[in-house]
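Of the protein chains in this complex, all but one are displayed in their positions.
A, B and C label the chains in the order they appear, each numbered from 1.
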Amino acid sequence: MKSPWIFHLNTGSCNGCDIEIVAAFTPRYDLERFGCLLVGSPRHADVLLVTGPVTRQMLPRLIRVYEQIPEPKVVVAVGTCASSGSPFLGSEMVEGPVDRIIPVDAYIVGCPPRPEAIARGIIMAVMSKFR
Amino acid sequence: MVVKRSTERTEKEVEYTRLRIPFGPVHPALKEPVLLRISVRGEEIIDVDMTLGHVHRGIESLAEGRNLIQTLYLIERICGICSHSHTTCFIQALEEIGSIIPSERALYLRTLIFEMERIHSHLLLLGVMAYEIGFDTLFMFTWHVREKILDLFEKITGNRIHHAMNTIGGVRWDLTSQMAGEVKAYMREIEKSTKYIHSAFTDGTVEKRICNLGVLDYNDAIKLCVVGPTARGSGVNIDVRKDHPYAAYDELKGDFSVITRKDGDVYARTEVRIFEVFESINIIKAILDRLPNGSIRPEENVFRIMKRIPEGEAVSLVEAPRGELLYFVKTDGKGGLIRLKVRTPTFSNLLSLKRMLVGCEIADIPVIVASIDPCLSCTNRVTIINQEKGKSKVIDMDSLRRMVRRKWMRR
Amino acid sequence: MDAAIAFLISPPAVLLISLLFEGIDRKIHARMQKRIGPPVTQPFYDLIKLFSKERIVPITASARVFETMPMIAAAVSLLGASILLSNILSGSSVIGDLILVMYLLAMSSVALMIGGSASGNPYGVVGFSRKMSMMIAYEIPMFIAIISVAFGSSPSLAINNIIRFQISLGLPLAASRPSMALAAATFLLCMPAAASVVPFDIPEAKTEIIYGFLIEYGGPYLALAKIAKAVSNFALTLLASAVFLYVPLLLGENVLLNLGISLSLCLIESLLIMFVTITVPRTVLARLKIGQAFKFYWMLPLILSISSIILSSVGL
Partner (left out) sequence: MRALRVGKMLRDTLRSLFRRPVTVEYMTKPGSMVPLPERFRGKLTYDKSACIGCLLCIRVCPGGVITSTEERKASFNISRCIFCGQCVEICPKGAIKMSSQFEVVTYDKNGLLIK
């Protein structure tokens, strides 16, 4: 698939990963080269980028956004805290990591990962699902 | 009774003529979740209702179960934009409790990273502002300039966002002379680019969108206890760096001035940030010129140092990019914490949003919200309930439930 | 070329060209922002993907309206553009005139607008009311400009008559008389709003109302909406280049007689018009607010178009 449209959901991240995702769309890294677009409505999206360890308040939203994305869809956990919950594991407020709640197709570990790694993660996830 | 019913009906009619728009928690204009319930009539905003707590991660309580060095990296992850402010604030409190005095060079380096972080944060916000008003090109240009700072961070500390610069009693990474040269060269470029960004922000269509908008006058700014650029944009001259100097700011006092603007509108707040970038560049130049020699951290390993920190408590203040950041730290004397309390700048600033928003248009919401630079990952912890203005405050079932939830959240 | 054949081959040609135009627009936009940008064929990939996606109709929506409106929008704008192209191809004016084309293009926006507001999403409703005001703002000057053109040339509303009129004058219409120049200026000024790009993308502002009426559309519906937009943008640029600035005539008889060359000249010209009226504004300007946009359109273009009609009625 050559046009993965991305919806980004912050489920309690520290902003680190979020700004790196945005940075991946700026001229230096330019994810739009691969046809990626950052869209604002889950209805338009193919790829769900989740950052953050999934807080209790965001849990229902995560599920709802996931359901709103039309099939076929890909979920990518961006950052250490989305992939494994660390370092916020153990808190009562944290329900994550993401793969405990929705199926995840690729994990990008890093705190935060470099924009290049984010690009690689998105492309890898899309390739695994749409081949 | 008849009278009462009729008032009920008019209230219902009011309800009917307005539209309630949820702004967030998942909204492309916000990179982080906050829920503003906004009532509009046509395009005009008549009421704002805020719900926070979407990214509440329980960091304070987590910190209370970890040792000091683990907590240091944990609180760095309160926020990815001003992580260094958080660690500095925390470390300062620890150093005060343990009477540890970092070397001069360490303090200067801390300040250096601090100011670089301010530049990065302000540029980030300027880009976001441009993005909110639909000026994608300016957003792209601004963020491209910001990449330079991130490169420097990566060179000096090894990571673009979470620098992990501070350690108890000093800093972890030294600045080589080659790096110092690079920082200097980059600063020159950033100064030039920021001037360009400034001129773009005075462009016609931009000006139309951000002038005389979201006005917060001096008295309101004082009353609502806003801090940082939001306060300085309303003419309030507060800056922790001048008022309670920390790190190396005492010696750098003469190298920068506090930027204030009188208008209190979105443009004023934006301009304050632009000029603060220039001030930060001045500070960085001064630091590079006067960087003392010496070691950057104590020789002992962190466990020894942690043991030296007795039971005690301290309050620490720093001027984060968004304003005053306050930490209350209480240690248990065994390398752990009894209590950690964080009061973040956005938390102080958020309350002013309602004042700014009411009476504006829907199109202004993202611009005004962005103008206080609300990054909420540190702030999300309370529920604010605003009832209709002009009526007595009623606690209905809904807000009661929310208050209960708030109590439960705090546990 | 025979009119029937022209009309048959037009729709696929229009679809192809308008998507290519969109791709070029996106590429240039990216390059102006110092990035590489998507490949020119990106809109095709987008459409293929969107058509292969699941259809979702939100429960809050009134399903029938929500589902049919994108189809109507795409069909109507495709029809409008095909009429235009087949008129130019065949050299006759059997099917449709200027007013019909303009009407079909406007109708495609209206259809999308209705479909979006039927989604039950509050942002859709805001988008609807914004689009409504925008259409009132730009359609009126645009129509006045068209009428002024109709008066000024022969008088006729048929596209080919206008083209032939330009050929008989030996001058592009916009250069022929002050009134026509004003009409052309009005039309070009209205283009960004009609194409709904920054600074006039108010009805679908991403950071304010999350695409407005497009918010709930996904998959094939979104694809249809995209087609409708791309096609009507292309139709507008082609209309501007054929009606106001028919350049092939400047290159003499042989060019005029060769349909292939004159058509490709026309297309290149519409590409230029797209660059000037769509790509550049959306790159160098910030979004206006609805009130400001309204004021703008009721000031400059309206005055221009009205003075154009007055001038043309006195024969200038």
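One rule holds in what follows: a residue touches a chain if its C-beta (ideal position, glycine included) is under 8 Å from a C-beta of that chain, and two chains touch if they have at least 3 such contacts.
Predicted model only: the values in this text are computed from it and were never measured.
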item: Omitted chain's touching partners, listed by label; value: A, B, C
item: Of A:Ile6, A:Ile21, A:Val94 or A:Cys111, the one touching the omitted chain in the full complex; value: A:Cys111
item: Options C:Ala74, C:Leu285 or C:Leu304, residue touching the unrepresented chain; value: C:Leu285
item: Sole residue of B:Glu154, B:Asp220 or B:Asp263 that reaches the chain not shown, by the stated touch rule; value: B:Glu154
item: Option from B:Phe90, B:Tyr108, B:Trp173 or B:Phe347 whose C-beta touches the chain left out; value: B:Trp173
item: For chain B, the residues touching the chain missing from this view; value: 66-67, 69-74, 76-77, 137-138, 144, 151, 154-159, 162, 164, 172-173, 199-200, 202-205, 207, 301-303
item: Chain A, residues in touch with the chain not shown (by the definition above); value: 27-30, 33-34, 80-81, 83-87, 89, 99, 105-111, 113-114, 116-117, 119-121, 123-124, 128
item: Residues of chain C (touch criterion as defined above) contacting the omitted chain; value: 28, 30-37, 280, 283-285
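By our rule, only the chains that are shown with their structure count from here on.
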item: Whole-Å gap between the CA centroids of chain A and chain B; value: 24
item: Interchain centroid distance [CA atoms averaged], chain A/chain C, Å; value: 36
item: Inter-chain centre distance, chain B versus chain C - centres from mean C-alpha coordinates, in Å; value: 44
item: Where chain C touches two or more other chains, by residue; value: 33-35, 206-207, 210
item: Touching two or more other chains - residues of chain B; value: 27-28, 140-141, 144
item: Complex contact set, residues of chain A against chain B; value: 8-20, 22-23, 26-28, 38-42, 52-53, 55-58, 61, 65, 81, 87-88, 90-94, 111-112, 114
item: Residue ranges of chain C in contact with chain A within the complex; value: 30, 33-39, 42, 45-46, 49, 53-56, 206-207, 210-211, 214-219, 222
item: Chain B-touching residues of chain C, taken from the complex the two chains share; value: 32-35, 122-123, 125-126, 129, 198-199, 201-202, 205-210, 282-292
